[in-house]
Structure formats: C-alpha cells, structure tokens
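Dropping the structure in here first, questions after.
The complex appears here minus one protein chain, its other protein chains still in place.
Our next item is chain A:
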C-alpha cells in the first residue's frame, strides 16, 4: 500500500500518541515494586511493548494493584 505525503501526516500523530502511552506505561512499571503489579514485571514489559495500544491500556486498567 502506497502512502502519500498526506497519508504519512495522518498516520504520524496516531503513532506518536501510541508511543507516548507505551512510554508512560513503562515508566510507571519501572517505578513499581514487585508486589504492586499483578503478575511478574517482566511479563508486563512484554505485554506493553508487543501489545501496542491494547497492551498499555490493559496495564493501566488491570495491571496495577494499588492506586489504580
């Protein structure tokens, strides 16, 4: 599929927002102790990075134990 100039401009903000969400999720994860996440921290790193938007959303909604 060929993307034109406008196509790239349209897609870029979407990619940037997804990247921001991923970074915030990883920052939050790195600041938490082992007991403050549901399941191992390493598993969440994989879910957040490989799961794109869905991975970060799942982490924010059900991944954190306290204060969520």
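Everything that follows uses one rule, which is that a residue touches a chain if its C-beta (ideal position, glycine included) is under 8 Å from a C-beta of that chain, and two chains touch if they have at least 3 such contacts; residues count from 1.
The rule is short, and it goes like this: contacts and distances are computed from a predicted model.
> For the chain not present in this complex, what protein name does its UniProt entry give, out of "ABC transporter permease", "Cytochrome c oxidase subunit 2", "SpoVR-like protein" or "RNA polymerase sigma-70 factor (ECF subfamily)"?
From the listed options "ABC transporter permease", "Cytochrome c oxidase subunit 2", "SpoVR-like protein" or "RNA polymerase sigma-70 factor (ECF subfamily)", the omitted chain resolves to "ABC transporter permease".
> For chain A, which positions touch the chain that isn't shown here?
With respect to the unshown chain, the touching residues of chain A are 1-2, 7, 10-11, 13-14, 17-18, 20-21, 24-25, 28, 53, 56-57, 60-62, 64, 66-68.
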